[in-house]
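Take a look at the structure below.
Of the protein chains in this complex, all but one are displayed in their positions.
Order as written gives the chain letters A, B and C; numbering starts at 1 within each chain.
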Amino acid sequence: MAGSTFGTIFKITTWGESHGKALGVVIDGCPAGLALCEADIQQYLDRRKPGTSSITTPRREDDSVEILSGVFEGLTTGTPISLIVRNTSQRSADYSEIAACYRPGHADFTFDAKYGFRDYRGGGRSSGRETIGRVAAGAVAAKILKQMGISVCAYTRSIGPVEADMEHFDRSAILVTPTAMPDFNADRAAVSYLEEAKKNTDSVGGCMECIVEGVPAGIGDPVFEKLDANLAKAIMSIGAVKAVEIGDGCAVSLRKGSQNNDAFRLKDGQVTKASNHAGGILGGISDGDTIRVRAHVKPTPSIFLTQQTVNRNGEEVEVNIKGRHDPVIVPRAVVVMECMTALTVLDAMLMNMSAKMDSIVKFYRNSSYEG
Amino acid sequence: MAGSTFGTIFKITTWGESHGKALGVVIDGCPAGLALCEADIQQYLDRRKPGTSSITTPRREDDSVEILSGVFEGLTTGTPISLIVRNTSQRSADYSEIAACYRPGHADFTFDAKYGFRDYRGGGRSSGRETIGRVAAGAVAAKILKQMGISVCAYTRSIGPVEADMEHFDRSAILVTPTAMPDFNADRAAVSYLEEAKKNTDSVGGCMECIVEGVPAGIGDPVFEKLDANLAKAIMSIGAVKAVEIGDGCAVSLRKGSQNNDAFRLKDGQVTKASNHAGGILGGISDGDTIRVRAHVKPTPSIFLTQQTVNRNGEEVEVNIKGRHDPVIVPRAVVVMECMTALTVLDAMLMNMSAKMDSIVKFYRNSSYEG
Amino acid sequence: MAGSTFGTIFKITTWGESHGKALGVVIDGCPAGLALCEADIQQYLDRRKPGTSSITTPRREDDSVEILSGVFEGLTTGTPISLIVRNTSQRSADYSEIAACYRPGHADFTFDAKYGFRDYRGGGRSSGRETIGRVAAGAVAAKILKQMGISVCAYTRSIGPVEADMEHFDRSAILVTPTAMPDFNADRAAVSYLEEAKKNTDSVGGCMECIVEGVPAGIGDPVFEKLDANLAKAIMSIGAVKAVEIGDGCAVSLRKGSQNNDAFRLKDGQVTKASNHAGGILGGISDGDTIRVRAHVKPTPSIFLTQQTVNRNGEEVEVNIKGRHDPVIVPRAVVVMECMTALTVLDAMLMNMSAKMDSIVKFYRNSSYEG
Partner (left out) sequence: MAGSTFGTIFKITTWGESHGKALGVVIDGCPAGLALCEADIQQYLDRRKPGTSSITTPRREDDSVEILSGVFEGLTTGTPISLIVRNTSQRSADYSEIAACYRPGHADFTFDAKYGFRDYRGGGRSSGRETIGRVAAGAVAAKILKQMGISVCAYTRSIGPVEADMEHFDRSAILVTPTAMPDFNADRAAVSYLEEAKKNTDSVGGCMECIVEGVPAGIGDPVFEKLDANLAKAIMSIGAVKAVEIGDGCAVSLRKGSQNNDAFRLKDGQVTKASNHAGGILGGISDGDTIRVRAHVKPTPSIFLTQQTVNRNGEEVEVNIKGRHDPVIVPRAVVVMECMTALTVLDAMLMNMSAKMDSIVKFYRNSSYEG
């Protein structure tokens, strides 16, 4: 089946396996006239690199992006933008033994069930490296949104039991802390918690959050293409995510209506809300307030303890996973969440341009339209 | 924008407003040869009726469905199935006053922001009645799945603080308890909790869950069309849902990998799992185990307490909502969740038929193919 | 399969069989704020009625449309517009005999091959009545285009050997001549040609053409979504159409480049073309000139001569078709061509709104945007 394309107007198609020759993405439907160069994309790709802290296992993933099409004299042309990242080190040796058996918590078994066999090298298409295409495309979407006055920012909300203190949210911490937490104290605590887990050859889960500011009211559709429904799909499609919350999320099921409703107020003549339990979306459509999405991520399934499993010959066996794996997924998944959110919001904004007759008529009357 | 179509092969398009002449759905892509009559659909629509218990406010919603096309001599023909439910009582009077102001927690403001105005009668397209089309179509999807040996079952997991006891899950209770809980004791407790809230003219939230049994391993796609990603979108697109969990959901963020991985085992020669934290989906593809999805639903936003808001003229005002509203959404949303899940799983199974070369070649070699 | 939906942003889904309870269409993605009433649509539906001339066989098709949703206080709301036409006379008797055998030139055999059986009454879904939904939706698209200064006009170019004289194109003739020709003389000649064929219980083919004026340069996409490619699909999807030409069409294969290229010139400071062999489209994108599409339509397959065929039991038999059938399809297909063209052009114009960064940024800066 075709499952590697995302978006309706700003449409991306990702490709590539962990240990293939390369990974990449084709962005189709990018508006013409956007200034774009490799550096715009590289800075996002660099955020998903393993890094060098004590909570990651040192290995070289030198992912440098190349623009193959769709940009001419520094500007997007409106035609497909093809982005490629070559796989430099193909360490098949590390992975050969997993060819035979199904690693618990991984997609080895389900791929075999679906396709009859699989590219077992490093997880093939179900590897975390699949997100390279998402991030490269999301970097372009984020740049477009920025020019529309919209910012998208994701960070680690918690790792295991260690929560970031949102009262003292510190955006500057996100890009410098090894955990991508917006709180230096929580980061330190989380790091020691992770070192402990790593010593026990175990892994831990965590929670990440994304906020979008500057989206005007009116974006998203009623019914199936609700903005929150598309965000839920976008975020849940990131490997290891098991839950998605909008605004106050799960907490609403314990609330009273009188506690949960956000009163509408006026601020500088603009309609605003006295609180934002809704997370910036009402009836699937943005309300002009900050959009808040949260995702819960499972612990890295690759752990170094002996595990029980089954092999391809249908025998029960024990497996001991080797190789280099981080004890937590969240810090490197944060940029992926930010990119999937940017892609979703941008596509919704482009779809929204035809919502009203008068906007359409005015758009085409606008003489500055003809090239 | 076009946001009222759901599905790729089994594709539905819903239409209709709370107080329009009718609501309905067109099902396109239903396989030919399914025995189908109005009763198959009506039994699902009846499950979303207000009911007559103490926790709903008595009002008549006599929603009877009519099949307008796509069925000939009792069998689906493969052409579009058009289903219609006429609106019998159009109580515009009850609602006229909300035309002027934006009800907190509702989509009044966002619709105006998007479209410039709205059909304010009973919430128009953002009313709970919009789900009639989803349920009518889902009933057809569920009947097809049943013939493939797949059952879909949704129920109320909790209302406010009152949780159903899953140790003593009682499927027979779901269709008879006013709360749609699978536990008679919890139902009684929830009912008195709701009566209390109702007395205080307030409302409460809750949680619903859906389990799917019989789905073979291999359904769903890697990357963007993951089965869990599409379930997340389908469920989050139901009004008032603010969070979606797959398997153990949010709990995984507090787990260790050693606790969260499900060991693979053999049972009667089939690959199975020793536990099911994953909720039947690994890497976006079904693993043959029970699929488990959970949704958290906010309290009914229509409460009978005076609320602060803004009106269409941009003035801060107070609003007192009249009309008849249930103090909780969950019990009537359960069948909607069941139907959206059935639609999502069926479409994934139809998409999956072309996953393998040998299946395709065998399919067309199969002489019994030609009509 | 799902094959009854057309369009990406302005998306329509048609349903219904010749002898079912009703036929209709759901228009999803119609911009909000369009003044719309049943009369706007009825005038288009009336153009596809059999009429009462000597070249049609008198039978009553009283197709009156009802708007079921998506319009509030005379304006479209941006939500799905459901349109329905009830089938008044269900003359199953006329058709029962064709249940058993495959009429030459009809889809009886191919429907059975695909679905295993078919609704044989009046051709079921493959009846000309299927176009009711297309025309109802096209009427809405045409009204939107008109407000953007774009006119769509289809007419009969030829019937059998009788050609309309395009030198003396007379638009006023199209709606009043029984043949829908833009030329009263050719109409008279065609009518007598048709009377002759009718006398011989035979039928004839013909050619129809559609011109679109006022489309700005820049509409349509390169590669697969070329404006001419989408027009070709839209027109070829009309039953009985066997060829589609853009601009000079087939004639270009006999041309020299020096004859076929259209020189660019200036007119009132605007770029224009000295000729229009291209039919208003270059590289799949509109060039601002008149768009010209032509379609060739086969003779009515239902003729009253004894024909050889095969029946459902796999026996060679002779069939004598009864019932009432026009000797030519073109005059009633003209409005269908006009509507499919309008739908295609409108969708391309809505898709085009996000082609340029500066247009997008300006669109959202435009304060008049917020509702």
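The rule is simple: a contact is a pair of C-beta atoms (placed from the backbone, for glycine too) under 8 Å apart; a residue touches a chain by one contact, two chains touch by 3 or more.
No experiment lies behind these values; they were computed from the predicted model shown.
Given the contact definition stated above, which residue among C:37, C:166 or C:236 touches the chain not shown here?
Here the residue in touch with the unshown chain is C:236.
Among the options C:154, C:173, C:186 or C:204, which residue touches the chain absent from this view?
Touches the omitted chain: C:204.
Any idea which of C:45, C:81, C:297 or C:360 touches the chain not displayed?
Final answer for the missing-chain contact: C:297.
Given the full complex, what residues of subunit C touch the hidden partner chain?
1-6, 14, 102, 104-107, 109-111, 113-116, 125-126, 130, 158, 160-161, 197, 202-207, 216-219, 221-226, 228-237, 239, 242-266, 269, 271, 274, 278-279, 281-288, 296-303, 305, 307-310, 314-316, 351-352, 354-356, 358
Just checking the interface: what residues of subunit B touch the absent partner chain?
Here the touching residues of subunit B are 8-10, 29, 31-34, 76, 78-79, 144, 147-149, 216-218, 222, 349-351, 353-364, 366, 368-371.
Determine and list the subunit A residues touching the chain excluded from the picture.
Answer for subunit A: residues 1-5, 7-11, 13-17, 20-24, 26, 28-29, 32-33, 66-70, 72, 75, 77-82, 84, 112-119, 121, 124-125, 370-371 touch the chain left out.
As a working rule, only the chains that are shown with their structure count from here on.
More than half overlap in residue numbers between the two sides of the subunit A-subunit C interface, or less? Answer same or different.
The interface is built from the same residue numbers on each side, given that over half of them are used by both copies.
So, what's the distance in Å between the C-alpha centres of subunit C and subunit B?
37
List the centre-to-centre spacing of subunit A and subunit C in whole Å, with centres computed as mean CA coordinates.
Computed value for the inter-centroid distance: 44 Å.
Which residues belonging to subunit B are in contact with no fewer than two other chains?
Within subunit B, the residues that touch at least two other chains are 1-5, 14, 113-116, 125.
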